[in-house]
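Of the protein chains in this complex, one is absent; all others appear in place.
On to chain A.
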């Protein structure tokens, strides 16, 4: 059974926010007024609903996704993308946190990932929660949920790059396997 083309969370078509609204937010987050939002500044601006700091690894992933110049931060131009990305994830999280607990438990995670197109075993979800749940509650908070999805997506992307005939199988050497995987896990 080959995997489909989806494996992405649904795209929310909200109307783009207006520039002055974004600029307001940007200025508040860019505390040192450097003109770019750093990892630390973004981390301080985000909430994961647990009163503990937002996962720094997730923050790094988000910044590097939108930082086109490799400067270690996002400028105002790039910030619109960051804002939309986070807003989309908030919507997804709220959709799947069906009991409104502020956390996604194993069953809700299953529904979310199945909704994105993944077909994963029940036991695998135990592994996922164990690996990503930093609050140690056997559920994932907002930041850890994003991180889990990012890693799954990246591994799928790298697999797909090697699966040129799209049959769900790849053949790799030891070194290829290490290089493929080491900067994702």
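To be clear about the criterion, a contact is a pair of C-beta atoms (placed from the backbone, for glycine too) under 8 Å apart; a residue touches a chain by one contact, two chains touch by 3 or more; residues count from 1.
Following the convention adopted for this analysis, contacts and distances are computed from a predicted model.
Colleague: Under which of the names "NSE3 homolog, SMC5-SMC6 complex component", "Grancalcin", "Response regulatory domain-containing protein" or "AP complex subunit sigma" is the non-displayed chain listed in UniProt?
Modeller: The chain we cannot see is, by its UniProt record, "Grancalcin".
Colleague: Decide which residue listed in A:27, A:52, A:87 or A:126 touches the omitted chain of the complex.
Modeller: Of these options, the touching residue for the absent chain is A:126.
Colleague: Touching the left-out chain: which of A:22, A:45, A:65 or A:155?
Modeller: A:155
Colleague: What does the interface between chain A and the hidden chain look like in terms of residue numbers?
Modeller: So the residues of chain A touching the unseen chain are 2-3, 119-121, 123-124, 126-128, 130-131, 136, 151-152, 155-156, 159, 163, 168-175, 177-179, 181-185.
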